[in-house]
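Missing here is one protein chain; the remaining ones are kept as they sit in the complex.
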Amino acid sequence: MKRRGFLIVAGSLVPAIWAPARATPAEVAQAIKSVIGSTVPKPGRLKLDVPVLVENGNAVALSASIDALPGEVRAIHVFAEGNPLPRIGSFRFGPATGRPRIATRIRLATSQTVIAIAEMTDGTCYSDSVDLLVTLAACLE
Amino acid sequence: MVRVLINVPKKAHRGEVIEIKVLISHPMESGQRRNEMGQPIPRDIIHSFRCTYNNQVVLEAELFPAVAANPFLSFFAVAEDTGTIVFAFTDDHGTEQVERAAIVIE
Partner (left out) sequence: MMRVAACALMAAMGVPVAPISAQAAPPPRSGYTDASPATRAMQDDDSVNPAFLWVQQGETLWSTARDGGTSCAGCHGAPASMQGVAARYPAFDAARGRPVTLAQRIELCRTEHQGEERLDQDSETLLSLTALLGLQSRGMPVSVQQDGPMQPFHDEGARLYATQFGQLNLSCHQCHDELAGQTLAGSLIPQGHANGYPLYRLEWQSLGSLYRRIRNCLTGVRATPFAPDAPELIAIEIYLAGRGRGLVVETPAVRP
(Lines give C-alpha, C1' and ligand atoms only; values in the text may rest on other atoms or scores of the structure.)
Protein backbone atom coordinates (compact mmCIF):
# COMPACT_ATOMS: atom_id res chain seq x y z
CA MET A 1 0.00 0.00 0.00
CA LYS A 2 1.29 3.42 -0.93
CA ARG A 3 1.48 5.63 2.11
CA ARG A 4 0.72 8.77 0.09
CA GLY A 5 -2.42 7.20 -1.34
CA PHE A 6 -3.62 6.28 2.08
CA LEU A 7 -3.08 9.77 3.43
CA ILE A 8 -4.93 11.40 0.56
CA VAL A 9 -7.90 9.14 1.07
CA ALA A 10 -7.89 9.24 4.84
CA GLY A 11 -7.79 13.00 4.72
CA SER A 12 -10.80 13.27 2.46
CA LEU A 13 -13.40 10.95 3.87
CA VAL A 14 -12.67 11.55 7.51
CA PRO A 15 -12.24 15.12 8.73
CA ALA A 16 -8.92 16.13 10.16
CA ILE A 17 -8.62 14.70 13.62
CA TRP A 18 -8.07 17.65 15.86
CA ALA A 19 -7.60 17.84 19.58
CA PRO A 20 -10.47 19.93 20.93
CA ALA A 21 -9.66 22.57 23.49
CA ARG A 22 -10.00 21.04 26.90
CA ALA A 23 -10.28 22.66 30.31
CA THR A 24 -7.38 21.89 32.62
CA PRO A 25 -8.06 19.86 35.80
CA ALA A 26 -7.46 23.05 37.78
CA GLU A 27 -10.09 24.89 35.75
CA VAL A 28 -12.54 22.07 36.35
CA ALA A 29 -11.85 22.09 40.10
CA GLN A 30 -12.22 25.88 40.11
CA ALA A 31 -15.55 25.70 38.25
CA ILE A 32 -16.91 23.21 40.79
CA LYS A 33 -15.62 25.28 43.69
CA SER A 34 -17.24 28.42 42.26
CA VAL A 35 -20.61 26.66 42.45
CA ILE A 36 -20.54 24.63 45.68
CA GLY A 37 -17.68 26.27 47.57
CA SER A 38 -15.30 24.06 49.49
CA THR A 39 -17.90 21.41 50.39
CA VAL A 40 -16.66 17.93 49.53
CA PRO A 41 -19.44 15.99 47.78
CA LYS A 42 -20.28 12.53 49.07
CA PRO A 43 -21.05 9.58 46.83
CA GLY A 44 -24.54 8.08 46.79
CA ARG A 45 -28.20 9.14 46.44
CA LEU A 46 -27.58 11.12 43.23
CA LYS A 47 -27.87 9.18 39.98
CA LEU A 48 -26.43 10.60 36.76
CA ASP A 49 -27.62 8.91 33.61
CA VAL A 50 -25.67 9.46 30.36
CA PRO A 51 -24.93 6.84 27.68
CA VAL A 52 -21.41 5.44 28.07
CA LEU A 53 -21.03 5.17 24.30
CA VAL A 54 -21.99 8.40 22.57
CA GLU A 55 -22.83 8.29 18.87
CA ASN A 56 -22.63 12.03 18.32
CA GLY A 57 -21.33 14.53 20.85
CA ASN A 58 -23.63 17.30 19.55
CA ALA A 59 -26.67 16.15 21.51
CA VAL A 60 -26.22 13.69 24.36
CA ALA A 61 -29.24 12.85 26.50
CA LEU A 62 -28.51 13.39 30.17
CA SER A 63 -30.65 13.03 33.25
CA ALA A 64 -29.87 13.43 36.93
CA SER A 65 -32.11 12.58 39.85
CA ILE A 66 -31.62 12.27 43.57
CA ASP A 67 -33.30 9.99 46.04
CA ALA A 68 -34.72 12.76 48.22
CA LEU A 69 -37.82 14.88 48.74
CA PRO A 70 -37.95 17.95 46.49
CA GLY A 71 -37.71 20.27 49.51
CA GLU A 72 -34.41 18.66 50.54
CA VAL A 73 -32.58 19.56 47.34
CA ARG A 74 -31.48 23.05 46.39
CA ALA A 75 -29.94 22.34 43.00
CA ILE A 76 -28.28 19.89 40.64
CA HIS A 77 -25.15 21.09 38.83
CA VAL A 78 -23.58 19.34 35.85
CA PHE A 79 -19.95 19.58 34.67
CA ALA A 80 -17.98 18.18 31.73
CA GLU A 81 -14.32 17.73 32.59
CA GLY A 82 -13.24 17.35 28.94
CA ASN A 83 -15.08 20.27 27.34
CA PRO A 84 -13.43 23.65 26.64
CA LEU A 85 -15.66 25.10 29.38
CA PRO A 86 -16.44 22.75 32.27
CA ARG A 87 -19.88 24.06 33.25
CA ILE A 88 -22.91 22.57 31.49
CA GLY A 89 -25.82 23.76 33.59
CA SER A 90 -27.14 24.50 37.05
CA PHE A 91 -30.72 23.55 37.83
CA ARG A 92 -32.27 25.06 40.95
CA PHE A 93 -35.48 23.75 42.43
CA GLY A 94 -38.31 25.70 44.08
CA PRO A 95 -41.46 25.25 46.13
CA ALA A 96 -43.44 23.96 43.12
CA THR A 97 -40.87 21.30 42.16
CA GLY A 98 -42.49 17.86 42.07
CA ARG A 99 -39.41 15.65 41.94
CA PRO A 100 -35.68 16.48 42.14
CA ARG A 101 -34.89 15.27 38.66
CA ILE A 102 -33.83 17.05 35.47
CA ALA A 103 -33.16 15.89 31.93
CA THR A 104 -31.55 17.78 29.07
CA ARG A 105 -29.27 17.29 26.08
CA ILE A 106 -25.65 18.34 26.16
CA ARG A 107 -22.59 18.75 23.94
CA LEU A 108 -19.47 16.74 24.59
CA ALA A 109 -16.29 17.68 22.73
CA THR A 110 -14.57 14.36 23.32
CA SER A 111 -14.49 11.21 25.44
CA GLN A 112 -14.46 12.30 29.06
CA THR A 113 -16.05 12.20 32.50
CA VAL A 114 -19.35 13.98 33.15
CA ILE A 115 -19.98 14.97 36.76
CA ALA A 116 -23.25 15.83 38.50
CA ILE A 117 -23.41 17.37 41.96
CA ALA A 118 -26.57 17.74 44.03
CA GLU A 119 -26.59 20.55 46.55
CA MET A 120 -28.91 19.83 49.48
CA THR A 121 -30.72 22.46 51.52
CA ASP A 122 -28.75 21.37 54.60
CA GLY A 123 -25.50 22.30 52.84
CA THR A 124 -24.28 18.78 52.08
CA CYS A 125 -23.49 17.72 48.51
CA TYR A 126 -23.69 14.42 46.68
CA SER A 127 -22.01 13.59 43.41
CA ASP A 128 -22.09 11.00 40.67
CA SER A 129 -20.03 10.73 37.49
CA VAL A 130 -19.97 8.79 34.24
CA ASP A 131 -16.92 8.02 32.09
CA LEU A 132 -18.01 7.94 28.49
CA LEU A 133 -16.67 7.43 25.02
CA VAL A 134 -17.56 9.80 22.18
CA THR A 135 -17.07 8.11 18.82
CA LEU A 136 -15.51 10.01 15.95
CA ALA A 137 -17.97 10.89 13.23
CA ALA A 138 -17.18 10.35 9.56
CA CYS A 139 -18.41 12.05 6.36
CA LEU A 140 -19.09 15.39 8.01
CA GLU A 141 -20.38 18.42 6.16
CA MET B 1 -39.36 35.26 19.05
CA VAL B 2 -38.18 31.69 18.73
CA ARG B 3 -40.37 28.63 18.42
CA VAL B 4 -41.11 26.74 21.63
CA LEU B 5 -42.78 23.39 22.14
CA ILE B 6 -44.21 22.93 25.61
CA ASN B 7 -45.53 19.64 26.86
CA VAL B 8 -47.66 19.96 29.99
CA PRO B 9 -50.72 17.88 30.89
CA LYS B 10 -53.88 19.96 30.43
CA LYS B 11 -55.46 18.38 33.50
CA ALA B 12 -54.09 16.90 36.71
CA HIS B 13 -55.24 15.86 40.16
CA ARG B 14 -54.33 17.94 43.18
CA GLY B 15 -50.95 16.85 44.52
CA GLU B 16 -50.06 14.95 41.37
CA VAL B 17 -46.45 15.12 40.17
CA ILE B 18 -46.47 16.16 36.51
CA GLU B 19 -43.65 16.08 33.98
CA ILE B 20 -42.98 19.23 31.99
CA LYS B 21 -41.01 19.03 28.74
CA VAL B 22 -39.76 22.05 26.82
CA LEU B 23 -38.05 22.30 23.43
CA ILE B 24 -36.76 25.68 22.26
CA SER B 25 -35.69 26.41 18.68
CA HIS B 26 -32.27 27.98 19.19
CA PRO B 27 -28.78 27.37 17.71
CA MET B 28 -27.03 27.67 21.12
CA GLU B 29 -23.97 28.97 19.28
CA SER B 30 -21.19 28.02 21.65
CA GLY B 31 -18.66 30.77 20.92
CA GLN B 32 -16.07 28.00 20.44
CA ARG B 33 -16.51 27.65 16.69
CA ARG B 34 -14.90 29.48 13.79
CA ASN B 35 -16.39 30.34 10.42
CA GLU B 36 -14.86 29.47 7.03
CA MET B 37 -12.64 32.56 7.25
CA GLY B 38 -11.22 31.34 10.55
CA GLN B 39 -12.90 34.04 12.58
CA PRO B 40 -14.62 33.10 15.84
CA ILE B 41 -18.42 32.93 15.69
CA PRO B 42 -19.71 34.95 18.63
CA ARG B 43 -21.49 33.13 21.44
CA ASP B 44 -25.29 33.25 21.23
CA ILE B 45 -27.05 31.04 23.73
CA ILE B 46 -30.08 31.00 25.98
CA HIS B 47 -28.34 31.41 29.32
CA SER B 48 -31.22 31.41 31.74
CA PHE B 49 -34.54 29.66 31.96
CA ARG B 50 -37.20 29.88 34.63
CA CYS B 51 -40.44 27.96 35.06
CA THR B 52 -43.05 29.01 37.60
CA TYR B 53 -46.42 27.53 38.47
CA ASN B 54 -48.84 30.13 39.86
CA ASN B 55 -45.79 32.28 40.66
CA GLN B 56 -43.99 29.50 42.57
CA VAL B 57 -40.66 28.38 41.17
CA VAL B 58 -40.58 24.93 39.57
CA LEU B 59 -37.10 25.22 38.06
CA GLU B 60 -34.49 27.89 37.51
CA ALA B 61 -31.79 26.83 35.09
CA GLU B 62 -28.49 28.49 34.30
CA LEU B 63 -27.35 27.18 30.93
CA PHE B 64 -23.89 27.19 29.35
CA PRO B 65 -22.64 26.64 25.77
CA ALA B 66 -22.46 22.89 26.43
CA VAL B 67 -26.24 22.68 26.24
CA ALA B 68 -27.15 21.21 22.83
CA ALA B 69 -28.72 23.25 20.03
CA ASN B 70 -32.52 23.38 20.20
CA PRO B 71 -32.34 22.93 23.95
CA PHE B 72 -34.52 20.34 25.65
CA LEU B 73 -35.47 20.40 29.30
CA SER B 74 -37.57 17.97 31.29
CA PHE B 75 -38.46 18.44 34.95
CA PHE B 76 -41.30 17.89 37.41
CA ALA B 77 -43.86 20.10 39.12
CA VAL B 78 -46.39 19.31 41.77
CA ALA B 79 -49.91 20.23 40.66
CA GLU B 80 -51.71 22.22 43.34
CA ASP B 81 -54.25 24.60 41.82
CA THR B 82 -55.78 25.43 38.48
CA GLY B 83 -53.68 28.15 36.94
CA THR B 84 -50.81 29.02 34.65
CA ILE B 85 -47.36 27.61 34.17
CA VAL B 86 -45.04 30.32 32.89
CA PHE B 87 -41.79 29.75 31.03
CA ALA B 88 -39.33 32.63 30.69
CA PHE B 89 -35.91 32.48 29.10
CA THR B 90 -33.25 35.01 28.15
CA ASP B 91 -30.61 34.92 25.42
CA ASP B 92 -27.22 36.62 25.03
CA HIS B 93 -28.84 39.67 23.39
CA GLY B 94 -30.76 40.20 26.62
CA THR B 95 -34.04 39.32 24.94
CA GLU B 96 -36.52 37.66 27.23
CA GLN B 97 -39.30 35.49 25.86
CA VAL B 98 -42.26 34.34 27.92
CA GLU B 99 -44.56 31.42 27.14
CA ARG B 100 -47.56 30.17 29.09
CA ALA B 101 -49.48 26.92 29.51
CA ALA B 102 -52.77 26.51 31.34
CA ILE B 103 -53.45 23.64 33.72
CA VAL B 104 -56.77 22.58 35.25
CA ILE B 105 -56.93 20.71 38.57
CA GLU B 106 -59.78 18.25 38.76
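As written, the chain order gives the labels A and B, with residue 1 at the start of each chain.
The rule is simple: a residue touches a chain if its C-beta (ideal position, glycine included) is under 8 Å from a C-beta of that chain, and two chains touch if they have at least 3 such contacts.
What you are looking at is a predicted structure, and each value in this text was computed from that prediction instead of being measured.
In the full assembly, the chain not pictured is in contact with A, B, by the touch criterion defined above. For the chain missing from the display, the contacting residue among A:A23, A:I36 or A:A59 is A:A59, taking the whole complex into account.
The chain not shown here touches chain A at positions 1-2, 5-6, 8-10, 12-14, 51, 53-56, 58-61, 135-141. Within the complete assembly, residues 3, 5, 7, 21, 23, 25, 27, 68-70, 72, 74 of chain B touch the chain that is not shown.
Methods note: only the chains that are shown with their structure count from here on.
Against chain B, in their complex, chain A makes its touches with residues 21, 58-60, 63, 70, 80, 83-85, 87-99, 101-108. If you check the complex, the residues on chain B that touch chain A are 17-18, 30, 32, 52-54, 56-69, 71-80.
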